[in-house]
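I have a structure here, written as structure tokens, and I will follow up with some questions on it.
Chains shown are a subset, placed as in the full complex.
Just so it is clear, A, B, C and D label the chains in written order, and each chain counts residues from 1 on its own.
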Amino acid sequence: MTDLVGFGEATLRLRAGRDRRLGDAEQFAAGVGGPERNAVVTASGLGADAVWLSRLPDSPLGRRVVADLRGHGVRTGVTWGDGDARLATRFVEAGPEPRGRTTVDDRSGAAFERVHAPNLPAGVVQEAARFHVAGPTVARSERAAATTESLFEVASEAGTTASFDLRYRDADWDEATARAACEALFPYVDVLFVSPEAAQAVFGEDGDPIEIAHALRTDNGFETVVLGHGDGDALAVHDDEVHEVDAVPGETVDEAGVHDAFVGAFHATRLAGSDSDGEGADGRPTDVGTALARGAAAAALARTLAGDAVDVSPEAIDRILD
Amino acid sequence: MTDLVGFGEATLRLRAGRDRRLGDAEQFAAGVGGPERNAVVTASGLGADAVWLSRLPDSPLGRRVVADLRGHGVRTGVTWGDGDARLATRFVEAGPEPRGRTTVDDRSGAAFERVHAPNLPAGVVQEAARFHVAGPTVARSERAAATTESLFEVASEAGTTASFDLRYRDADWDEATARAACEALFPYVDVLFVSPEAAQAVFGEDGDPIEIAHALRTDNGFETVVLGHGDGDALAVHDDEVHEVDAVPGETVDEAGVHDAFVGAFHATRLAGSDSDGEGADGRPTDVGTALARGAAAAALARTLAGDAVDVSPEAIDRILD
Amino acid sequence: MTDLVGFGEATLRLRAGRDRRLGDAEQFAAGVGGPERNAVVTASGLGADAVWLSRLPDSPLGRRVVADLRGHGVRTGVTWGDGDARLATRFVEAGPEPRGRTTVDDRSGAAFERVHAPNLPAGVVQEAARFHVAGPTVARSERAAATTESLFEVASEAGTTASFDLRYRDADWDEATARAACEALFPYVDVLFVSPEAAQAVFGEDGDPIEIAHALRTDNGFETVVLGHGDGDALAVHDDEVHEVDAVPGETVDEAGVHDAFVGAFHATRLAGSDSDGEGADGRPTDVGTALARGAAAAALARTLAGDAVDVSPEAIDRILD
Amino acid sequence: MTDLVGFGEATLRLRAGRDRRLGDAEQFAAGVGGPERNAVVTASGLGADAVWLSRLPDSPLGRRVVADLRGHGVRTGVTWGDGDARLATRFVEAGPEPRGRTTVDDRSGAAFERVHAPNLPAGVVQEAARFHVAGPTVARSERAAATTESLFEVASEAGTTASFDLRYRDADWDEATARAACEALFPYVDVLFVSPEAAQAVFGEDGDPIEIAHALRTDNGFETVVLGHGDGDALAVHDDEVHEVDAVPGETVDEAGVHDAFVGAFHATRLAGSDSDGEGADGRPTDVGTALARGAAAAALARTLAGDAVDVSPEAIDRILD
């Protein structure tokens, strides 16, 4: 049985060196990223049997994405675009403060925009323990939104735990569109990841993080709400209990993928025990508190690595938590 | 007075190292290219006062293109696309034989496709000695074709020498479209650059290179026809005389921009003498034979440089011709 | 059903830049190599379902080897050494002539030396179409030789085609030891890869390549004998017929893994048609002549890539053969 | 009309990597620097029409300097030295503390030392809004000092605002020489940039920064005195008013050119409004307070870039000030 399935877009990230800008970099470091790609890669590195579903251009760059996933032990269910389709690219300049981060998102016309549910292997979702999609995926196109809804429906019917990572950036969608998407998807969702900013923008929820999480959970009947707040701190409300974790202190080399590593490690921890009573196959606990802690450690490790490098090892996480 | 104006698209070239592939390169070397950008850069390096006209996205990447031109002493007349417009990109793998060259052209949706003649400073073309466009530019979109025709018309009325570099690749356009474009533009053209392959594909001209060049010139009333053939050899028919030059032997580091360097140096040489009787301002001859020779030397130099590096120096050309 | 299983050792290759030496290189490029690792990686890239069996140290370097194989789509059946075990390393200087190639092989004490057949998943060999081992593997230790013999026996009993790549270097073993190993293994072997040098050193076979291949085949009852000779040319004797192929001309970036790419592509081609009458699942022929041709193309491609990069694509091979 | 003219020397900076020393660096990163070159480059990037005057050797390195300026949109008025003249070079080691910064200044015999006012296009200064020279330029040779005085005289007569950046390092000149130079130049100066250290060394001014600035302004009849103090904080006395700005916090990648970026941005801001009543052509205010603030932001940005990279964008400055 598959442990975790992610559905979403892959982006080729082209990163300028730290002391150069998009306008004068002579070299760009290349890597594959994407919220769900990152989450399943982290989960795979922690022992989960993971699958990633998407639509890609039939080009050396599209095939590079599949090789990237495969290289992290993740199986892929991909439909291929025709000759004209593109791979989304993002150019990244990540300078020290106060220069900070500048990105050029070059996604329009990407093969993923025309993803179509009937062409994807929905059976993989049916047989999985968990299924995960992040907000920006839904915002990519009408087809992307429809496919997400369709796969969430499959998950719901099959008893697959459905996870949704609600993020909100003006660049992705406006508040009304985000709200409508949430309304369509929330009935299927079991686990919600959300930030205070998204809760505020989409639902007008404001104030104490714990209360926000409680309110979202109660209002929507979620099994679990995980709310990242502050600078890496997180809390979860699950079974009416609140679990909290502080960010693991450390140095930031690259912020890319850090949140996704958190999500992936959270799921991998929860999964490890899905066939037992509170203890994972490897003897590690699988409760929500442990999942938060392992998520925070995974995020801290990913933060020390350049690009969307989120394939942290269980040994490295154990070392931090000891 | 401006010497040479080019109109066309700029492309961000992202090049994998020689022993890596698009699928596994960790770094891509970045540079700006484009047939007319290359030609005016070469001409500028050889002393011509040059201008480049185009449409670009209003982004750090679009501004990088302007900085690149400016950095080679070329003034720019650019209209800016809105937020969604892209910059065309090309991913290049250039391996040794038998692996050879693989490119991914990612141009659809680029800002240039919506270039519009009325927004460009046509006065620059009126006041220039020479105006140059290459075939692929016309093939980019209907607007690009219409703008080219409009600017050729301006050149023609103003007495500006109009230069067209007819290339033919299946990937750019089909034969019928290319033929139609030529029919629309040829009445304005004074100098034609053409390859035997293009002559064959577009006009069915076949056989001896000299005869092809003569035929094209006679049929269309061109002032000059320059025909590159073999592997870097070239000939020109001008005033019913034939001039020939052999390729300058040397090593190939990167083929990109080599032909454009030839075109740029040809124009720069011809221009140097536009205000004198057969001798340029710098004492160098300006006849067609010399222009061919300097074109071939510029091409050989560009061939030793990575990417679209075509800014060869007059001293380096002199050294080869001595 | 698994298509191809390889058994052997992995080596961490540390390569100095082309204009530096082992004594003054400031950086070493790192990669994983090994004759059977290379062969199964090539085969996997060409569509074969491949598995690699070995023994590795339980360290970040040992895990790197598994990640490398997995990253090329190859499943692994690995037993882990204890804390003290090492990963074999090879330091490589590959300078231009007359400086040439210098290597430091640092293999003694490697985990692989203590490989033990009962700990390996022999069932994988039973269920595979083909099983492959190269000569140097046998020469590594008594345990490695015994394990090879044991796995060949499993293959033989299960009807799995057994492939042996006999190489001979003084540094690996002496002639007597090599001869004894061959005597023990040949009864199980179906396909033999051999060089004229090895045939001479081990069997005293000398003279015309075709006659050598015939003699080896007749004497030992092999199904197929593939003899690489000259500088990349190869011939095969199969069903009493001789097939020949010339080396594909091209440039040499790195000789490492080139022969293994040949072997991997040969097997992948033969496999493609194992369930059909002379034509592979993808419509490509599967006869020995085609396997030789695709092997030679794969070798030529691998030769243009640094290190043990042997994961050539079927499209690239098709392009060469067209 | 030209906005800003700078006169001074260019230096080829050769910088060792951060974890290497001058004695063991295998590579040096190369770039062009110089106080006035830096100031006009920053000003040009912020929209000023800028010119740089100097004397250079007629060599590929001298021509590299012109290309550098041109590449940043700055026109050059350069006289060329003969064959023997050198380009000043500076070798830089910039290690973390406590290793810190070590430089080898290799300037003696440089072409600039023999700069001669009559050979420079003084008309450019006459037609400019502002003219700027930094102290070390004057200290380079008697000819450099005489040329500076001559150009200041031209500026004064033409009503061009004359700016002088008084710095003091023992390595450049002794206190008496500096004082004499100031006495000669101050009658022409309108805007003085000065540090507390220089004020102390050259004029014996000590104590409260505001009082120092007031005293210098009153004593010499300057229009504006800008005094950088503390670690990036600055104040200006202008029209008897005091304006102050705090350093923009951030990370230091390289200190080179940071002060010059401040000067360049100060001038560019003041210039933007030179043809209007208190508001620049781009709608930004042009008062001294705004000039200080934009100077501090430009300095903070330059600090995040390696070498003399001071070509910060107006957008980046706006982002900091928002």
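Definition applied: contacts are C-beta pairs under 8 Å (C-beta built on N, C-alpha and C of every residue); 3 or more make two chains touch, one makes a residue touch a chain.
Everything numeric in this text was worked out from a predicted model, so none of it was measured.
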Query raised in the report: Taking the 4 visible copies as a start, how many copies are in the full assembly?
Result: 6
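As a working rule, only the chains that are shown with their structure count from here on.
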Report task. Could you please state the distance in Å, as a whole number, between where the Cα atoms of chain B are centred and where those of chain D are centred? Result -> 40
Query - Distance from the mean Cα position of chain D to that of chain C, given in whole angstrom - result: 64
Query raised in the report: Counting in whole Å, what is the centre-to-centre distance of chain B and chain C, each centre being its mean C-alpha position?
Result: 48
Report summary line: Where chain C touches two or more other chains at once, the residues are none
Query raised in the report: Which of line, ring, star, complete and other names the graph you get from chains that touch?
Result: other
**Report entry** For the chain C and chain B complex, residues of the former touching the latter
**Finding:** 248-251, 253-254, 297, 300-301, 304-306, 309, 316, 319-320
**Report entry** Touching residues (chain side chain A, partner chain C) in the complex
**Finding:** 63, 67, 70-73, 313
Report task. Under the touch definition given earlier, write down the residues of chain A that touch chain D in their complex. Result -> 18-21, 23-24, 95-100
